[in-house]
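Here the complex is missing one protein chain, while the rest keep their positions.
Up next is chain A:
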């Protein structure tokens, strides 16, 4: 007597999960350390000198963290209101910060009380920075002005009143003591030269500018605002180079990797994306729990620090080479040989009577139900999409799929519909789910209109199919164009297509998808 053969779950090829050098590099971080700050973390800045402490500006404080500490090594709390933009000077000795109360404060990193207070702005100061010769401070404020201050005298050197909205970001040149760039909510970026009294280049970003970044070479400037990240060429007088639209919410912060080869952007959509700066393609993506406001990379990419709206500071440290090896080593380690042979190496004595223990077969829950022909329960107990699809396929083979789908109440049916709408357009599952969806429509045709929940899902399904059909129509058009291109460019040869060429795969993919979707579309219209 043969035993019950469990349902085979086919292994599908993973889509879009390619292991590249980038994914290996950017995945090689430890689990994040999370620190709760008092309010939204608006700025993170690394000290340019070792040991590379970093200043975290959150609510009314600035905390200084050491590279490996989870407690702040120092705090600046003498702010009357929300602090903004705590930045180190290039020698790591001084720290400047703006404040909601329009006063700019300068601190000695070893002291506690502000060394200087720069008063002159009339509204909150969101941008502060040191110029490259270290004795001047540049600030930008909500009163639409940006100013230059002299540190020793604590006097205002110059005021620029060109922006027509809040100035929310800015950066000074590291190579030239007189240049700085500001970004404003009036959608413009302006490059100022301290030697003249006005801006020298104006660039229109098209969205309120949230963040601005200079390349180390200072030939390119990157701006972020709205959903866009734009790159400008300063040497060509501020000509736009690239516009990237990879986030679906406002981009809040920009950062370059230590070698300058990768650009990182953080957004309110809770993602941090990594771009290759040669072709500006997204090469990696980090997910976070809340909207990201600020982002910084430690020198040599040793850690990624991210500040979020919920006040959580997430710190990811790079794995040391031994650690990254150790983990894989641990995975490979198996229980010792002794565990396996425990009790099995007992040699029976001469008179012993051997009773062999029957090997128990373990069946998963859905297989147990299938064995007992409890088809509806089997369908309900399959959880992962691959498993559910395999169970649906198995039920179809047994000719009992209709029975398993029928007789459901509102909740069970809406769960089923939810699964189908979620997975139907996946081409791996479509051949199985399309007939199942047809069957559901057939079975529940008479009760449509009785449950608002189910009706909404059916409408959604219809919408989804319409989108899918349009999408495929477009792709078929593209394919047709490709075919004409190929036909004209390739000399007439007997071999028509290479097995792994993209167009061939595309072709196969669409051929069966269009057919199925159209079929169900017709049915859906008839029923709904």
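Note that a contact is a pair of C-beta atoms (placed from the backbone, for glycine too) under 8 Å apart; a residue touches a chain by one contact, two chains touch by 3 or more; residues count from 1.
Here is the rule we use: contacts and distances are computed from a predicted model.
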item: Undepicted complex member, UniProt protein name, chosen from "Electron transfer flavoprotein subunit beta", "WD repeat domain 75", "Lipoyl amidotransferase LIPT1, mitochondrial" or "Glutathione S-transferase"; value: "WD repeat domain 75"
item: Contact partner of the left-out chain, one of A:4, A:38 or A:135; value: A:4
item: Residue among A:321, A:348 or A:399 touching the omitted chain; value: A:399
item: Sites on chain A contacted by the missing partner chain, in the whole complex; value: 1-8, 10, 370, 394, 396-399, 431, 435, 494-500, 504, 508, 511-512, 515
